[in-house]
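A single protein chain has been omitted; all remaining protein chains appear in their positions.
A and B are the chain letters, set down in written order, and residue numbers restart from 1 in every chain.
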Amino acid sequence: MIKNKLKLGVAAVSIAGLLLNAPSASAATFPAKGKTITIIVPYDAGGGGDIGARMLAPYFKAAIGATNVEIVNKPGAGSQVGISALAAAAPDGYTIGFTHLPATITTYLDPTRAATYNLSKLTPLSMMVVVPTMLVVRGESKYTSLKDLLADAAAGSKVTISDSGILSDGHLATLQLQQQSGAKLQAVHSTGGAATTADVLGGQVSAGTLNVGGATNELVKSGKLRIIAMFSKTKDKTFPTAKTAKEQGYPIYCSTSRAISGPAGMSNTVVNKISTALRSAMANPEFMAKANAAGLYIQFMWPNQLQAYWLDMQTATIPLMALKNS
Amino acid sequence: MKRAENITASIFMVLGIFVIKGAMSLIYMTDIGPGPGFFPLWLGVLLLFLGLILILQNTFSKKKVAVIDSEPTEPMWPGIGGAIRVGIVIFSLLAVSFFITYIGFRVSMFLLVFSLLYTLGRQKILMTLAISLSGSFGVYFIFTHFLSVELPVASVHWLSVVGL
Partner (left out) sequence: MSTLNLLFHGTQAVFQPMNLLFLVLGCVLGQAIGVLPGIGSAAAIALLIPVTLNLSATASVIMLAGIFYGTNYGGTITSVLMNTPGESASVVTAIDGYQMAKKGRGGPALGIAAIGSFIGGTVGTLGLAFGAQWFSNTALKIGASEYFALMVFAVALVTVLATGSPVKALLMGILGLLIGTIGIDPDLGIPRFTFGQIKLYDGIAFIAIVIGFFGLGEILVNIERKVQDTIYTQVGSVLPNKQDLRDSAGPIARGTVIGFILGLIPGATSAIASFLSYGVEVSRAKDPSRFGKGAIEGVAGPETANNSFVNANFIPLFTLGIPGTASIAMIMSGMMSNGIVPGPFLFRDNPAFVWTVIASMLVGQVILLIFNLPMVRVWILLLKIPYSILFVLILEFTLIGAYAVAFDTFNMYVMTISGFFGYLFKKMDFPAAPFVLTLVIGPLMEKNLRKSLEISGGEFAVFYQRPLTLILLLGAALTIIWPIFKWFKIYVKNSKESPRKAKGASSSDRV
């Protein structure tokens, strides 16, 4: 159900929440009977990650024993509108939300976006989905490895790489590849994964960056697309023969992931309760079956693991911000 | 007619200048082509240029415009009564947009439909009541119950306690 409440209404509710929730025993009794845990999805209903969130919600509700768990879509400005609201919410555990990476990081690292949040304004709770990024070419392409592509670029050929938008995970991979190899690669920004797939299949570009999963896997299996590098630390379980970029001499790790966070200042007790509940929800075999069918790469992380993962990604992204317009 | 057009054209030109100014602070060209400032800058220039043409057309070749432009002969602007009616509608829509977050969809729509039907529409009071009720409470029920679309509810205390 869409429950896009008005800003004012939400503000009123959260103020009421602050007043009602005396700071003392609130963490120990979390979640209190009769109270709703709101999960902010900073994208449209049905859009990026929304369906996965809706899939997870009932299992999370059962695991944490909450009276009610509600998904609230707060789309806008990439995900900036929803995450701004998340960061501004009361840190009582009743408002948590999705913070996709690297989108969340690149938004606050870009000064033109004037974001009101960064990692210090959020509490990482757990990771839900990590989807590795890969570099693909079409079946007819002459490139079979990263080396082919980079050698061609170094020899002066025009090599274009399509991604799903500026500062997307794929674009960050292209920038790092360019930085590490010194070859001239031209990034082409499409309007999303679907358009990138079309660009690559139609031969409009030399290569493209896509995420593992769903229809992309079918295209790879059929031979219409060929993986020339996976930007992951280990080999992919679906495509064990595909080489990682690291194996080919370029240690580049990129993925798009869906982390769950809360506002900064949450008590440890509440953080533990939520992340434990999320873990058992994600481990539920019934949920796993649904997630697999929908092509979600479920990967849980504890708060401290997520924090480290986030910081790693942030550190890798900062130097790339200056190169983004090239 | 001509005067109104000239005023509009001038507003377009002012807008053009404003846009050009705004576009100047954006990147005009990148190493591969037009940047974010390119489009707006030229749009601003065109606005300025076309606004000027429109004014020139109106001043110098009164008849030539009429060849392409088949104008209605009726008087252009409303009388006092018409202007007031237009004003009332705009004002009530803005009022609803503002108050709906406080008093909710049902109350604000009821007031809007009721007052407009009664004043501008000059309907009988019973008819007005019936339409206002179905247009507010009825519509709310349909949207929230059958379509799962949430419409604003009241945020002020004395209305939210009675469930509006």
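Everything below uses one rule, namely that a residue touches a chain if its C-beta (ideal position, glycine included) is under 8 Å from a C-beta of that chain, and two chains touch if they have at least 3 such contacts.
Everything numeric in this text was worked out from a predicted model, so none of it was measured.
*Asks:* For chain B, which positions touch the chain that isn't shown here?
*Replies:* Given the touch definition above, chain B has residues 1, 4-5, 8-9, 12, 15, 19, 22, 26-27, 30-36, 39-40, 43-44, 46-47, 50-51, 53-54, 57, 61, 63-71, 76-78, 81-83, 85-86, 89-90, 93-94, 96-98, 100-101, 109, 112-113, 116-117, 120-123, 127, 131, 135, 139, 143, 147-152 touching the missing chain.
*Asks:* Counting contacts across the full complex, list the positions on chain A that touch the omitted chain.
*Replies:* The list for chain A reads 1-2, 4-7, 44-47, 50-51, 54-55, 75-78, 80-81, 84, 110, 112-114, 158, 160, 165-167, 186-191, 194-195, 197-199, 201-205, 214-219, 221-222, 224, 290, 293-295, 324-325.
Definition applied: only the chains that are shown with their structure count from here on.
*Asks:* So what's the Cα centroid distance for chain A and chain B, whole Å?
*Replies:* Chain centres of chain A and chain B, defined by C-alpha means, are spaced 38 Å apart.
*Asks:* Of all residues in chain A, which touch chain B in the complex?
*Replies:* For chain A paired with chain B, touching residues are 1-6, 8-9, 12, 186, 325-326.
*Asks:* Quick one: which bits of chain B touch chain A in the complex? Just the residue numbers, please.
*Replies:* 27, 30-32, 101-102, 148-150, 152-153, 155
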